[in-house]
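This is the structure I want to talk about, given as structure tokens.
As you look at this complex, bear in mind that one protein chain is not there, while each of the others sits in place.
Coming up: chain A.
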Amino acid sequence: MLLYQNMIIRESGKMKDALDHLITHEHQIPDKLAVTELKACINLELDNLKEARKYYWELLDRNPENVGYYQQLEKSIQPKDTQERMKIYRTMAEKFPRAQCPKRLPLNFLTGSEFAEKLDRYMRPAIRKGVPPLFVNLRSLYDNKEKLKSIEDIVLQYEKCLLERSCFDETESMKESPTVLLWTRCYLAQHYDIVGNTKLALEYIDKALEHTPTLIEAYMIKARIYKHGGNIVQAAFWMDEARSLDTADRYVNSKCAKYQMRANEIAKAERTCGLFTREGSLASENLNEMQCMWFQSECGRAYKRLGNYGEALKKCHEMEKHFEEITEDQFDFHSYCLRKMTLCAYVRLLRLEDSLRGHHFYFTVAKLAIECYLDLYDKPLSDGNKDSLASTDNLSEKDLKKKKSKQRRAAKKAEIQEKGKDSKDVNQKNEGSEENKLDADTLAKVEDPLSEAVKFLKPLQTFCSDNIETHLQAFEIYYRKDKLLLMLQSVKRAVKVNPTHAKLHECLVKLNKKVTSSQNLEESVVEVMKTEMKPLFGGLDLLDFNNEFLNKHKFSLPHQLAGAAMMYLLEPSKQSEAISIATSLGEDMNERTIECKRALLLPLLL
């Protein structure tokens, strides 16, 4: 209660009052940690640096692994240079020799030989101990090219010495255990994977597996390398291998299911998940009840890739329902929280509910749903023939067969599911009628896909407005609805988020083209479009605008692709030139990721 009172004082901006209030009532508040944290934070806010410092040291004595405390402490000390900054961590490291934070955090700001030395001291014990997430811990340093090189050098040196004399370096006399070489190789595999050298990464992981074929982590790394290399089927295979070596590990099990889903092996993935869900009920059904959203969104995406829009949309609506349920669940808390007087928690809950649909999962599902609806709008399903003709043409016969059999399987699954539902209906008649709403076929044969899409779009615009995808999706919807002003609104919002986004360029060009080719527009609309579009295009005509875009982003593959696609859109006669731009894959291109290489296919099919 007192903490709640304090929270209100703080949020009204009266920091000084809050501090006094806190000190007066300190002895009445049982949550000592919260009191110290607040005192530290308020003092920092009030620029009482000395006081703040004292409390943060106190907090660090309680928990030397809290990264936030270190950051705040630094703010209160305001170290002048790296040496002073280092002093904080040296003090902590001496006080708590086992704590990781004082060893890891300096790596963020140290450079050169100091960095190398500290890195060496950080890595050796971790490799010795076999800390699987060592790579993940260091991953954030890879943004710095110099540090990346430094890490690579050190670990390569380790491997060399370990092979020669089982030690980290020439001077050591104590021999290391064999697991050290193993983990060193695992690290190198992950290192080369992230650097993009798939071949070398595979070489190292295979060496590691030859050394110790029972290391589950190594199989997972191998799977990940294949995933990053774009071979998702192999990735799923190796993840399944990892899973089979310890079938009691839920984490690996989930990973495996996810990889299988990515490889469009939906039935397999459901079977994998089934190993951990309640027995006697269908895995997908059980996971729906459990609101297991990562599974459902992956599943939905897999269905969409397979062209099974009905099932994909079904997953989307199931997830949308979860969010509704979560919102409804909060009603229980109104009376509960007030009765228990847990007001701080109550306010946190209310705030969470306010922005619930800003959650990452909601974004994923809404995006998926919108994409499905857009595709359905572009290529409506005809009865009895679920394969859209366009995609059928491009599939080889074998692929087609595979696809058909997959669809058959999916259909069979759906049938089983249907049956499961029937039996459930007997038990719970009320729920039955609701379940019927989510019939895959009905969902796919939606009357007006665009307005359905807008339903998913609205929460995104409210809660995910800082994500450019929101506005790009909005544009795609309104583009198809011929809503010029709304298109303009989306584009302008997107420009605010990231004016150089490749896809945004496509939107701009399409918008411009649509405006110029539209007839019978209202006077006022034309006026608005004219004034608003001028700054967006810098007064250039559309062709110049596109050419300049291509020139400006010469070394970015996504931008080149977007530019090429637009070139073709503007001047169909230039198809071959567009294709040559899209397919020229210079060594100096940035972001030569797999996704981009896949995207290459699209303009080719124009």
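Keep this in mind: a contact is a pair of C-beta atoms (placed from the backbone, for glycine too) under 8 Å apart; a residue touches a chain by one contact, two chains touch by 3 or more; residues count from 1.
Here, contacts and distances are computed from a predicted model.
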Inset, instruction - Write down which listed name, "Centromere protein I", "N-terminal methionine N(alpha)-acetyltransferase NatE", "Large ribosomal subunit protein bL21m" or "Origin recognition complex subunit 3", is the UniProt protein name of the chain that is not shown. - result: "N-terminal methionine N(alpha)-acetyltransferase NatE"
Legend entry - Contacting the left-out chain in the complete assembly, out of A:16, A:175 or A:552: A:175
Inset, instruction - Using the definition of touch stated at the top, determine which of A:211, A:305 or A:379 touches the missing chain. - result: A:211
Legend entry - Missing-chain contacts mapped onto chain A: 128-130, 166, 174-179, 181-182, 211-215, 244-248
